[in-house]
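Apart from one protein chain that is not included, each protein chain of the complex appears where it belongs.
So, chain A:
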Amino acid sequence: MLNIDCPWCGKRHETEFRYGGEAHIARPEDPAKLDDAEWAEFLFMRTNTKGYFAERWLHSHGCRRWFNVIRHTVTHEIVGSYKMGEKPPKLPKSAGGAK
């Protein structure tokens, strides 16, 4: 079970949160201008990263805030979490390993 650092509440067990998928995928400004392929790209395609991954979490059983987390998808190492609109923390050079 992950130990997730909510930027508003601090570290809490994963069971308090809801997963929100890949972060930084903005809803298109004007969906009507997109053709089917472009819209499908937004709707369905995600990067499926092996490594450090920016993802969204909702502290649904806590402060009810959405925020972003950088997590390594293999080791589950969490580099840091940041509020919506903030810049992501710097990534370590190598993946995983003991802290």
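The criterion applied here is as follows: a contact is a pair of C-beta atoms (placed from the backbone, for glycine too) under 8 Å apart; a residue touches a chain by one contact, two chains touch by 3 or more; residues count from 1.
What we mean here is this: contacts and distances are computed from a predicted model.
Between the names "Hydrogenase nickel incorporation protein HypB", "Nitrate ABC transporter ATPase", "Succinate dehydrogenase" or "Sarcosine oxidase subunit alpha family protein", the one given in UniProt for the chain missing from this structure view is "Sarcosine oxidase subunit alpha family protein". By the touch criterion stated above, the residues of chain A touching the omitted chain are 1-3, 13-14, 18, 20, 26-27, 30-32, 34, 36, 39-40, 42-43, 56, 58, 60, 64-66, 75-78, 84-85, 96-99.
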